[in-house]
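Note that one protein chain is taken out, while the other chains of the complex remain in position.
Letters are used for the chains, namely A and B, taken in the order the chains are written, and counting of residues starts over at 1 for each.
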Amino acid sequence: MNLTLSEFFAVGAVIFAIFMSGTIQLRTNLLLYAIQTLLVGVVTAAFYLASNESQYLWLALVVILVKAAGISLFLAWVLRRINVFRDGATYLPIPIAMHVCILMLGIAHFLADRLPAPPDQSLHLQAGSAESGIALVLIGTLFMLTRKTAVSQIIGFLTMENGIYLFTLAQAHGMPMAVELGILLDVLVGVMVAGVITFRIQKSFEHIDVTQLRDLRD
Amino acid sequence: MEPIIPLFSIPVALSALAALLLIARARGAKVLGWLVLIGMWINLILAIKLLAPVFTGSVSGYDTNQVLASGFKIDGPAALFILLTSLVSATVLSHARLFFRREREGNEELDDSALTVYYLFSLLFHISMIAVFICDNLGYLWISIEATTLMSAALVYFNRDKHALEAAWKYLIICSVGIAFALFGTVCFYISSKYGAVPGGSLSLSQLAEVAPHLEPTYVRLAFILCFLGYGTKAGLFPLHSWLPDAYSEAPAPASAMIAGALLNCALFAIFRIYQVAYCLDNHAFYQELVLWSGTITVVAASVFLVRQHGIKRLWGYSSIENAGLLLVAIGLNSTPIFLLHAVNHSIAKVALFLLSGDIIQHAGSKELSQIKGIWTSMPVRSTLFAAAAIAVTGAPPFGAFISEWLLLTGCVSQGRWLLAVLLVLAISLAFIMIAFHTGRILGGGAPKEKATEPEHAGFNGIVPGALLIAALALGITTGPLVLGWLQ
Partner (left out) sequence: MTMLISIAVFALSLSLLPFLILGVISSLKARWQNRRGASVLQPFRYIKKLYSKQDLSSKEASWISDLAPPMILASALLMAIFTPWLSFSPLVQGSDLFLVVYLFGLSRFFTILAALDSGSPLTGFGASREATLSILTEPALVLSLLSLAITAGSTDLNKVFAFSQTAAGGVLDVAIWSLAAATIFLTALIDLSRMPVDDPTTHLELTMIHESMVIEFGGRRMAMILVAYALRMVTLLGLASQCAIHALIAIPALQIAPMATIHILSIIGILAGAVAIALVETFFVKLKWTRVPEFIAYAVTLSLLGCGAALLGGGI
């Protein structure tokens, strides 16, 4: 099996996502998320080199500027404002979480093998890999399930979103530009809203452990 | 004529005004309230005028290939839902003015800016919901539905207390994750169309339905299941419903009326659209069973949850889940008229019910069912209306929901799905009994001793819910040939 450069970067994004689940320092999580997103952007740029369609270059720029830089800086600012830097306790011990993430990568490989081959064969090796996309979605889901603070939930959601983006790029060479930009806008606004709510949670409860929000029930 | 831009013009202008007020920190909530009231009714009339050709059959639907990027379309169901949403927004925002005026008497913190924020996000919410219905493109559909989540999260957080915070957080995260799966599904639809069905791939729903037999089977199946799960989360599909009662109960009454009356339809409309594509596939039996059974299970589960409830608005939340299940069954039977009819009936009655519940909560000072008793003596007009609305929601005659539920059951039976019909009848009866029981306790049962509840004059407060109930009654009496012939 030969690994192309774009697949290499895509797998790199997954590896950084795995590292991300290996620490409870929220700022390190954020940094690793930023690197992971940067690599996703690099995959897009690599695909631009292969396909020579300028929309991918713009997309790569937007991904790097908005998702990797903008959102990470915003969340870092949120963390500094609320003065919370650690995810107190996780449901899964950190070492086990990392190893489960590797298992996820294996499952993703298995699942991606079951999928029909991508429709457009000519360039598909230059567009990352479906397997990395699925793995990112699974790791993001696991991150959301095992972490407790509001900011980790946001990071997990963003990782999932990165995975879906990577999967789209690999299998369909991306959605139409208008749709991609709309999704990005929604994600951006969603992170802003979630960030504001995180402020409020810290203000009202003096912690951001969302698993302790359990007053409402039947 | 191009109807899309005029459809948005008034809400956009009003929300821009609200945003300006907010930025300028001006105290104009009262004027804004009046403007919104008048504006939204004009908007409704405008919508009727613009969309009338779709109903009379002179135009089969609007395609917008010329103006914007293609991907917007208004056909019969979309036009109906746009009218319904405009009606819900107009009625809710009219009543909201009265509701918040009373709310401000007891609550110092509810200043002009908070009200302006309410109007701003309600209008944005309205805009994003209208956007959902005009989308023919799965991508745009996803974007609009996620936008409705974001805008309504602000409404859920309106009360700014701990419970509102918890409800808003759960709502935002659970719905966003659900919607993320729907995005995955959307991507899979796109990929499935690239295997020769449409050169270059397509997200257009009408195009996908046309070429459905040529779509890649694995991806279509994946796509449908993921989209169904995703949008199902938004519709309150059991067991993904946990956010719904929380959000309904913590949002202020006018906001929950809007979420229950209009937002639920958005999610179901998305499922309806993708089911239309799936129904054109060769092996549509699988999808049909999936939708029918998840709908039925949702109805049964929701009616069981109705038995033990302690909050008045949580009760209506579960009733909404039940109705979402019924609507899913209607979708699964592939019977568009029943789906549309029931959606209209449920929305109208549910909006009235939520608005009245808001008044009752204000009057009793609590959301707990144990604290709300004997309101018959203190607010006779509105409690009569309340009882009528509760009955209307459960689908008892002579209200419109009875007709649609009856059609639904006969639909099940005529397709030979006896088990489904029996389960639905049992669940609907249980829901009816429980809602009647709780409503009876709210109306009668003697007022709690410590609170001296003096009779309250209904004033204008009964007008909007009363009008909605008359509409529900009229729908019940006049449905039948008129509506059915109209829609088919």
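Points to keep in mind about this one:
Just so we're on the same page, a residue touches a chain if its C-beta (ideal position, glycine included) is under 8 Å from a C-beta of that chain, and two chains touch if they have at least 3 such contacts.
No experiment lies behind these values; they were computed from the predicted model shown.
Seen in the complete assembly, the chain not on display touches A. Only one residue from A:Val62, A:Ile102, A:Met177 or A:Met192 touches the chain missing from this view: A:Ile102.
In the full complex, the hidden chain is touched by chain A at residues 1-5, 7-8, 11, 15, 18-19, 22-23, 94-95, 98-99, 101-102, 105-106, 109.
The rule is simple: only the chains that are shown with their structure count from here on.
Touching chain B in their complex are the following residues of chain A: 114-116, 118-120, 137, 141, 144, 150, 153, 157, 160-161, 164, 167-168, 171-172, 175-176, 178-179, 182-183, 185-186, 189-190, 193-194, 197, 200-201, 204-205, 210, 213-216, 218.
On the side of chain B, the complex with chain A involves touching residues 69, 137, 139-140, 142-143, 146-147, 149-150, 153-154, 157, 160-163, 165-170, 172-173, 176-177, 180, 183-184, 187, 190-191, 194-196, 201, 203, 216, 218-219, 245-246, 249-250, 305, 308-310, 314.
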